[in-house]
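Note that one protein chain is taken out, while the other chains of the complex remain in position.
Showing chain A:
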Amino acid sequence: MAEPTTNFVDTLRVDDNARQRRRRRVKPQLPLATRILRAWRLYVLLAPALIWVLVFCYWPMYGVQIAFRDFSPATGLTGGPWVGFEHFTRFVTSYQFGLVLKNTLILHLYELAVGFPAPIILALVLNAVRQKYFSRAVQLITYAPNFISVVVVVGIMVMLLDPQAGAVNSLVNLFGAPSVNFMGQAGWFRHLYVFSGVWQTAGFSAIIYLAALSSVPPELHEAARVDGASRLRRIWHLDLPAILPIAVILLILNIGNILNVGFEKVLLMQNPLNLDVSQVIGTYVYQVGLKAPIPQYSYATAIGLFNSVVGVLLLVIVNQMARRIAKAGLF
């Protein structure tokens, strides 16, 4: 966000007043109305994006008030009578609450524990290989699954893990063990969810770490080698510090998203057999809000709101902690 005139003065150390005086001399500030009128073409360019945000982001935010009302289709978003926190208390005291919250947290923490370090390790290993063409080729392959839809990923899983014809069970049978019905057992759900996620996204997430690694000057590595530092030592003392700040930021974002596990994929993997572990907040909202024979719009909105409020609170708390401990933060 460089100010237009700072490059004239940034070599000098000037206080704010002097800076403003200079700015005025270089480019006299016109009245706001004139500047707005002159920039009308820029507003035309910005208008579509602005309208989209207003309609598809801010209008729904305004509509969140149905969480505190009894919504009825006849009266619209603002018509129903106020009921306060009734829907929230109903959710928190319902027998589903504990289960759904537990599933969401476990699934996300498990995903975080496995999925967060995976791209970092992958990037370090890719960076450590001396044969650059090989490392490029592996990168190209590991990015690819990121471009495939979750429907395809879950489809591949179903086909490969099929108890009768799947390749994985053929291998299991080869060792003399009976076939396992992976998709039909609740115990397998979390592992399958987390590791298929790593399979799909680790390569792509590694890009950002590879970029950070490429910013380490090669002279440092040369110098460290001259000093007799082994590759592992150089990774520890040169590469890791280079990716630490970005890793902290991504970790904060991840934790802020803690209650929003990728529920599109959960929904695809969900079946009556694993419902006890696969029902998360997102799928529960979908179920009571849209899929139910009598959709409970207000109740579902209240659950969704509960979800985002907890998410934002976590984000703020974790960000504060990161700023104290690691001196890095999002805001």
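Keep in mind that, in the parts below, contacts are C-beta pairs under 8 Å (C-beta built on N, C-alpha and C of every residue); 3 or more make two chains touch, one makes a residue touch a chain; residues count from 1.
Keep this in mind: contacts and distances are computed from a predicted model.
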**Message:** Since a chain is absent, check the UniProt entry for it and pick the matching name: "Alpha-ketoacid dehydrogenase subunit beta", "Phenolic acid decarboxylase", "CoA transferase subunit A" or "ABC-type glycerol-3-phosphate transport system permease component".
**Reply:** "ABC-type glycerol-3-phosphate transport system permease component"
**Request:** Could you tell me which of A:Leu109, A:Ala186, A:Ala211 or A:Met321 touches the chain that is not displayed?
**Result:** A:Ala211
**Request:** Kindly state which of the options A:Asn103, A:Thr142 or A:Ser278 is in contact with the chain not pictured.
**Result:** A:Thr142
**Fill in**
Listed in rising order, the chain A residues that touch the chain left out are 1-4, 32, 35-36, 39, 41-43, 45-46, 48-50, 52-53, 55-64, 66, 76-77, 122, 125-126, 128-131, 134-135, 137-138, 140-145, 147-152, 154-156, 158-160, 164-165, 167, 170, 173, 199, 203, 207-208, 211, 217, 219-220, 223-232, 237-238, 241, 264, 267-268, 282, 285-286, 289-290, 297, 300-301, 304-305, 307-308, 312, 315
